[in-house]
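What you see is part of a larger complex, with each chain still in position.
Note that the chains are named A and B in the order they appear, and that numbering of residues resets to 1 at the start of each chain.
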Amino acid sequence: MHRIVKQRSRKAGLPPGTPVHIGERRSETTHIRLMHYTAAQVTERETANVDECAVLRGAGVSWVHVTGVHDVALLSQLGGCFGLHPLVLEDIANTDQRPKLEDYGDYVYIVLRLLHDGAEGYAAAATEQVSLILGRDFVLSFEEAEPTAFDAVRERLRTNRGKIREQGADHLAYSLLDAVVDNYFVVLERLGERLEQLYDEVGSRPSPRTPTLLHALRRELVLLRRAVWPLREVLGSLERGSTALVAAETRVYLRDVYDHTVHAIETLESFRDMVAGIHDIHLMGLSNRLNEIMKVLAIIATIFMPLSFLAGVYGMNFRHMPELDWPWAYPAVLGVMLAVGGGMLYYFKKKKWF
Amino acid sequence: MHRIVKQRSRKAGLPPGTPVHIGERRSETTHIRLMHYTAAQVTERETANVDECAVLRGAGVSWVHVTGVHDVALLSQLGGCFGLHPLVLEDIANTDQRPKLEDYGDYVYIVLRLLHDGAEGYAAAATEQVSLILGRDFVLSFEEAEPTAFDAVRERLRTNRGKIREQGADHLAYSLLDAVVDNYFVVLERLGERLEQLYDEVGSRPSPRTPTLLHALRRELVLLRRAVWPLREVLGSLERGSTALVAAETRVYLRDVYDHTVHAIETLESFRDMVAGIHDIHLMGLSNRLNEIMKVLAIIATIFMPLSFLAGVYGMNFRHMPELDWPWAYPAVLGVMLAVGGGMLYYFKKKKWF
């Protein structure tokens, strides 16, 4: 189960702009992948030394991708190299951010959350923080752990599929955003399948762990909602052209990602409705089951209590009970008992008790 | 049951603007119906060759209607012919879009969802994606499958009823929008009838499948809501004149479709209320039934337990029980039993237990 509140209190009392890593450490070491491209060519390097970053700059677009954000010293170096505000560095290291867009004039800082589908069962969708910084001719991206969601984009850059190398840094940033949002649907599809499965199960054979499971799912949906919902505003603001760093032709593409995000949000909303529906069906199932049990109990009791009473009457030891001596009394009483029992059954049948 | 999430993940990793068909393939082949009309005359042709599209252009309005959107190559050809943005083609092929309006300057791209009334029972309303592209002198429309919802419009064009041929392409687009929205009421009426029927049933004879049925209906309503709700914004934006492609006199008509859409939305909302009401009545019915059963059980037990106890007392084998020898003891005990039973019944009657 994921903690709703991370250990953010570690930061209380520190001056603002002090980068402190908050969240679990997901990767051992920090990797830096550099890419520099123009329409004609692409240079790629893997390094752990930040100083090379500056070297790469020049005509064309530079993309610096960092995996692992717990190395606070490295973040600071990088910040110095690209002229980032201390608060941006602080936010990159604090992996408990909600999606947001901050415009610092020369560059735009975007926080996204990547969804992961947990392996261990239902309550497992995890979210990872992805930070993007879009400058005039560079894009910085930060992920918490491998495997990275951006391999397809890197491949496209190498092969120049979709003429991606002929576009500016804004188009690269769009491609990264698109990769993250496309990834949402993978997680949502799997979650949808689980919901369908639970829905089928709850109708046929309810189990005592259903409420716990439902609650875990609801909690997971809350987590996903918090990860996806604010992205809508972020993309809407980018698309409406709040920053000069994004060209008009890129905005059409951003509108597309925006649409996908809205679609993901709506899917999450219908998942919520579905969880609520499963909850209702489960509750009604419990009620139905109780009614079923009580009906059996009532039928049995209503039939056998009068019969037992009758048997009890003729089990009394009074000396003067003339019926006891009648020769046909025993079969007569048995007959009466049969009639009473049958009558009861007929009555319940007519009342549709079974 | 319709899947809430379609297999959208097939697209993850592809460059943007790559049309990929997402959704079930509803028609075998792709049909193209061409229509070109001026106030004076109308030309109509059925073809599978996109090249003819361009031929038709000239004075007057061209309407190209495509049935079946899985033929990605054909879509690309058509896109080249009418100068469509790759993202538009991608969206036409991806049949999992929500209703939206996108203004590309020279043309407007509108996504609608057509409602179908499923055949197999309650949980069956399906939605199909309809794409409209309104240009200066042409309208492109895309449907997933036959039968098409636009036959009445085509007939009206042939006969020039309502002087439709004397209007521009914007009026044709309005007519298509109107046809889709008019169709909503057919589905809503049938859904309304089902609801009334379920409502009558639930009061008189509740069944264990009611919760599942209610949930299916609620899910269907969610699907319909997602299909209809965003249309309001689309039409509102068209009506307020967000695009120069729509003439002022057409806007009055668009306001009318807008009103119909609002009406459809309100009807959906009252269906939601109604489903909630049926849910409540069903729950209360279960509660009432349980009370009913418990009452029978309690009455029977409360009457026969004391009586059986009495019989048990005189069934004890103590040697010294003087009552056993009294000659009128047996009838007296029977009398006492009658009195106790009758008293109990009278007490329950007074407490209105039955």
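List of remarks:
Simple rule for what comes next: a contact is a pair of C-beta atoms (placed from the backbone, for glycine too) under 8 Å apart; a residue touches a chain by one contact, two chains touch by 3 or more.
Because the structure is predicted, anything quoted here is derived from the model rather than measured.
Taking the whole complex of the structure file rather than the 2 chains in place, the copy count of the single sequence reaches 5.
Rule of thumb we're sticking to: only the chains that are shown with their structure count from here on.
With centres taken as mean Cα positions, subunit B sits 26 Å from subunit A. Residues of subunit A touching subunit B in their complex: 152, 156, 161-162, 164, 174-175, 178-179, 182-183, 185-186, 188-189, 192, 195-196, 203, 252-253, 255-256, 259, 262-263, 266-267, 270-271, 273-274, 277-278, 280-281, 284-285, 287-288, 290-291, 294-295, 297-298, 301-302, 305-306, 308-309, 312-313, 315-321, 352-353. The part of subunit B that touches subunit A in the complex is made up of residues 1, 3-5, 7-9, 11-13, 15-18, 85, 87, 90-91, 96-98, 100, 102, 104, 205, 208, 210-212, 214-215, 218-219, 222, 226, 279, 282-283, 286-287, 289-290, 293-294, 296-297, 300-301, 304-305, 307-308, 311-312, 314-317, 321, 323-330, 333-334, 337.
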